[in-house]
Structures are given as structure tokens and as C-alpha cells.
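Please read through the structure below; I'll follow up with questions.
All protein chains of the complex are present and in place, except for one that has been dropped.
All chains are identified by letter, namely A, B and C, in their written order; residue positions are counted from 1 within each chain.
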Amino acid sequence: MAIRILITGGTFDKEYDELQGRLYFKDTHLQEMLRLGRCRLDLTIRTLMMIDSLEMADADRGVILENCRQSPESQIVITHGTDTMVETAQVLGSHLTGKTVVLTGAMIPWAFGSSDGLFNLGSALSFVQALPPGVYIAMNGRCFTWDNVRKNRAAGHFEALRPETARS
Amino acid sequence: MAIRILITGGTFDKEYDELQGRLYFKDTHLQEMLRLGRCRLDLTIRTLMMIDSLEMADADRGVILENCRQSPESQIVITHGTDTMVETAQVLGSHLTGKTVVLTGAMIPWAFGSSDGLFNLGSALSFVQALPPGVYIAMNGRCFTWDNVRKNRAAGHFEALRPETARS
Amino acid sequence: MAIRILITGGTFDKEYDELQGRLYFKDTHLQEMLRLGRCRLDLTIRTLMMIDSLEMADADRGVILENCRQSPESQIVITHGTDTMVETAQVLGSHLTGKTVVLTGAMIPWAFGSSDGLFNLGSALSFVQALPPGVYIAMNGRCFTWDNVRKNRAAGHFEALRPETARS
Partner (left out) sequence: MAIRILITGGTFDKEYDELQGRLYFKDTHLQEMLRLGRCRLDLTIRTLMMIDSLEMADADRGVILENCRQSPESQIVITHGTDTMVETAQVLGSHLTGKTVVLTGAMIPWAFGSSDGLFNLGSALSFVQALPPGVYIAMNGRCFTWDNVRKNRAAGHFEALRPETARS
């Protein structure tokens, strides 16, 4: 059972530009993270874009949706900036059926020693195998359905809009 | 929905003794790992023992089983050395009902920069929320049921005894 | 023989703000770095400011100079942003006598796993003990006198203006 990973950028992949002294996107760190996790899953990885999610436009979300639709794998993990992760989840959740899609990201760039990225990646790759078809956000150990989640920007975490039922 | 974490030691928690120049067990790194993962789950953590799993005796497995039985939480993650993780899973799997128990560990100590521990911890905490009651081993992105798994010592990873059905 | 460390900020101490998704200054990482290096020197540490060296004004350099003058220790290490480290070294070099001052910094923030900061700190604390009075810049293993150094911004390193004589 293969899993597809779609990369879109986000804090996950922010890198420090030592010539300019600022954060930027170069290459994804996903392969390095999977190697560190000694991940033994059958994965197909595609980089769709490499952007800050604040800059993500409707057209970009269309690209992500189309990639989910055409994916031969029915389990899909998407790495995504946290700022607009909920918006993308809503687009996917209201247009996609028959696949399990889990969006994840990081509060701290992977290139920082203190990143939560590896924890979240392990989490997303597990939820995607175990959950029924649907669109979810997995962050910091928790898993939310696309229509019951928001980012609490002041606190810097994700939370449910209303009490969750059942499982997660 | 709270999750209980039972700590038993294993590679996860091996530390470098700079006076003796060898590996040993001091304190668990679990709290530090959960902080790094910015884990936002409701957790109860108990350290049952702090040993190399090669030294784990039947009595120790009895202690682990008893702790699972008496746990008010029905979702339990156990950190465990990889060498005898399968044996402990078999004891739990054949004596415990009604609870979801996921054993996990690490191939490389957490204190090493290159540890797979954080990835595995994120994975175990996710599988335990999403899987039906049963006893499982979650390592390196994969999840095995207690009666269909072995550690391949030569290769250094876990594998199924026979083709897996359904889910994972 | 005590050494004084003066902290001014710079890349060394840039931190990732997970709520805003940008780099900022909070606290210095110096104590943590010295602990990691198991540094056994007799040190007095003062934080003079916590700024990007591009924002450093003449008045700030006056504060640094005054602190060097009044330092009871004759060996002084200054952590400083690399962008204007040379300018500060020139102010100190042309106004200070009788003390050994070594400026150092980092190309990559300490909070990043890949920082050169610990290497540079070990280097600066060593040069300051071994060199005669004067003002120096120690970066990436090399040591330059204040009047024979520039930052090569395109390449991202420091270099001598003219061939060095003698020692380093």
C-alpha cells in the first residue's frame, strides 16, 4: 500500500540564507527527514510548489486538488504552511472523495534543531494509513477533520471549532 | 480522550556517560521529545522501569501487562527496547482486551542527533488514536499487529511474518 | 585570568518566532553554548544590546568601546553580527590600547542545527588568551587584525585586505 506525499513548502522547508541573513526556500528537507526517521513505507514524493502558505493563491489550491484527484495512491500526505492550511483543507474536503488526505506542517523550520517537523511527519504518515477516506489536518499529535479546525494564531496551535466526537 | 504513556527504557533513552565513556540509562527523554513535538495531547506518563530490553524478564512483562490492565485510559503507548519488543507485544496481545496498545522505540538513542525516536513517537501517538483495540508495534512509519511481526536483526528493522491484510 | 564576554546580538542569537514566522532576537544563546562546550574558563558575561549589526549606530559602538575600556579583564570577546563587525573592530582598534579584544559571530544562527557559532566561539575564546594586545576578528578558524580585514558579502566570509604577515 503506497502513500503519496505532496510538498508545497511552508515553515517545514524554510532555510536560512547566510548571505542575506533571512529565511527562504531552497530544497525540501523531506527526504532527509524520512531518512532520519528510517521510514520504511512505500512512498511517492512530488514537489508541487515551494512557497509560504500566505502566498498561496486559488490557482495553487487547484493544482493541489488536481494532484490529489489524479493520484493513483488513495493515501496522501501534504506538507503545507500552517497559516493557510485550513483553507487548503477546506478546498480539498469539499471537492474530493474516496481518498484519505492528511495535511501537516511545522511551527518551526526543520533546519532549526528545535523543529516539531519530524514528530508531525511521523504522525501524518500514521494517521493517513489508519483513518477512513476524508481530509484531515494532523499537527502536534492531534488530528482534525477539515471542517472542524482553525489555527489559533495568537497561541500558535490548531484547535477544533466545536467539541470533537468519537475518535480523535 | 487521554492517552497513557508507559516508559520501560530501551535505546530511546540511552544516554552517554562522559565519565565512563559508555552508554547508560539516566532519565527518560520523553518529556523533552513531547515538548519538541509541541505535542498537544492529554497525556499521563509513567516510568515503569529503565532497562535494556535484553534484560527484561517475565516479571517485568507482568508489570507492564498489569499497568495496561489497570490503566483508566484505553489508549496506551509503550516505549520499549527493540530487541525484545515483539516478546512483550505477544504477552500483551494474548492477555489484554478492550484497549489499544502501541509499542514503539528507536534504533538510535534520542540523545544522538540522528535518532528516529521523534518520528516514531509521533507515529505511535497517532496510531494509538486511530486504531481499534488490539496490540501493535509502530516502528519507522509502519504498524504491525502483535502476532504478525518480527525484528530482522541483521537488517535492523521490523517486518511482517506473512503478507499483511487490509489497513497497514 | 578571567575573560569578559560582551554580547551585542547578531546572527549568533537570532531566534525563530513561531507565531510570526520570522527571525527575531529574544535571549542570548551564549550560556547554552558555553555549557555545550563544557567551557571551563573564568568568564564574566554582559549583554550590551541585542540587535542586528546592520542597525548598529555610532552611539552603540561608543557603548561597546566604553565597556572595553572599563573592563577589569584585559581579555575581551565580543559577539557581533557579521555585517558591520569590521566597522566596530575599526572603532575599537583605533581607540583602545592595552587589551586583547576578539570579535566573533556566526554565519548561521545558533538555533539552527547547522550553525558555525560553537566553532567560532571556541576559536575566539582561544585567540583572546594567546594573542598580544590588539583588536581582532576571529571567524571560521581564521584571525584577522582590525585594520586588515573585510567581509566578502558575495562569498559570505571574511578575508584579509592584503597578504598577512607572520602568525595567522
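Rule of thumb we're sticking to: a residue touches a chain if its C-beta (ideal position, glycine included) is under 8 Å from a C-beta of that chain, and two chains touch if they have at least 3 such contacts.
Bear in mind the structure is a predicted one, so any value in this text is a computation, not a measurement.
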{"item": "Shown chains that the omitted chain touches within the full complex", "value": "B, C"}
{"item": "Those residues of chain C which, in the complete complex, touch the missing chain", "value": "1, 33, 36-41, 107, 114-116, 118-127, 129-131, 138-143, 157, 167-168"}
{"item": "Interface with the undisplayed chain - residues on chain B", "value": "11, 16, 18-19, 21-23, 52, 83, 107-109, 111-114, 153-154, 156"}
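The rule is short, and it goes like this: only the chains that are shown with their structure count from here on.
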{"item": "Centrality ranking, top chain (CA atoms only)", "value": "A"}
{"item": "Chain copies touching (chain A, chain C) - same or different residues, decided at half shared", "value": "same"}
{"item": "Chain centre separation in whole Å, for chain C relative to chain B (CA means)", "value": "45"}
{"item": "Rounded Å distance, chain A centre to chain B centre (Cα mean)", "value": "25"}
{"item": "Chain A-chain C separation of Cα centroids, rounded to whole Å", "value": "39"}
{"item": "For chain A, residues that touch 2 or more chains besides their own", "value": "107, 114"}
